[in-house]
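Okay, so here's the structure we're looking at.
Here the complex is missing one protein chain, while the rest keep their positions.
This part shows subunit A:
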Amino acid sequence: MAEPIVRYKDVHKSFGDVQVLKGIDLDIAPAEKIALIGPSGSGKTTIIRMLMTLEEPTSGVIEVDGRPLWHMEKEGELVPANEKHLREVRGDIGMVFQHFNLFPHMTILDNCMVAPVHVKGESKEEAKQRSIEMLEKVGLGDKLDNYPSQLSGGQKQRVAMARALVMRPKVMLFDEVTSALDPELVGEVLEVIRDIAQEGEMAMILVTHEMEFARDIADRVLFLDEGTIAEQGSPEEVLENSKSERLQSFLSRFRSSSPS
């Protein structure tokens, strides 16, 4: 494997007395597509939130493109990262949330433009042009001046993806991005993710309950259970020839209820 773009080294996370992640080791190759599955409460969201710097690991090291994320070097020692270091490394990561989290006081276009202009220092014209292109790509070129409250859930989620993509992250995180949507809107969002995945160059981690979709686009599927990566491998290995009983029973819940 080429130099990993993301590396978790023995990462633990506790909330108070509750140990949620009990030693995660994980290397992600550039452009690799990973599906993260597992029962509710197994720590899927926590794993990607630590990479987005929204949650600090209790112990262990996370590296992005060879640089420690939550630590920085100072006089030869690793010390906790400051805001400046976090901002430097975090620039490679983007995230789409379950509940969209669009900025309600901005138009769709401004939602996409605000970070390129203020964070990356792009000119307004350039940011605007790139944002419009991106919004057209997700099929919302005609909604530029609308506010988020005027869109359907599926449209909102597509805006959220465009907003993350204009920042050109090397790694994109998706946290159950279709689970807050009406069933008939799920397809349009998955379609956009599929397009992004096919373009290839970005690594992606998808937390998802859409097993069919995971099989289609993932290079590797991880099954998270009780705070550790219990099983991993190609979609065929994990989803069709699963070894553990826990994974089999977890998957059987989806088979019975997923017609598509």
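FYI, a residue touches a chain if its C-beta (ideal position, glycine included) is under 8 Å from a C-beta of that chain, and two chains touch if they have at least 3 such contacts; residues count from 1.
Going forward, contacts and distances are computed from a predicted model.
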Query = Can you pick, from "Molybdopterin synthase catalytic subunit", "Polar amino acid transport system permease protein", "4Fe-4S ferredoxin" or "Hydroxymethylpyrimidine ABC transporter, transmembrane component", the UniProt name of the chain not shown?
reply = "Polar amino acid transport system permease protein"
Task = Tell me which residue among A:Ala29, A:Val61, A:Ala115 or A:Leu144 touches the hidden chain in the full complex.
result = A:Ala115
Remark   = In the whole complex, of A:Pro80, A:Pro104 or A:Gly141, the residue touching the missing chain would be A:Pro104
Key: Contact with the hidden chain (one of A:Ala164, A:Val177, A:Ala203 or A:Val221)   = A:Ala164
Remark   = Where subunit A meets the chain that is not shown, the residues are 52-54, 83, 87, 90-91, 93-95, 97, 99-105, 114-115, 118-119, 147-149, 156, 163-164, 167
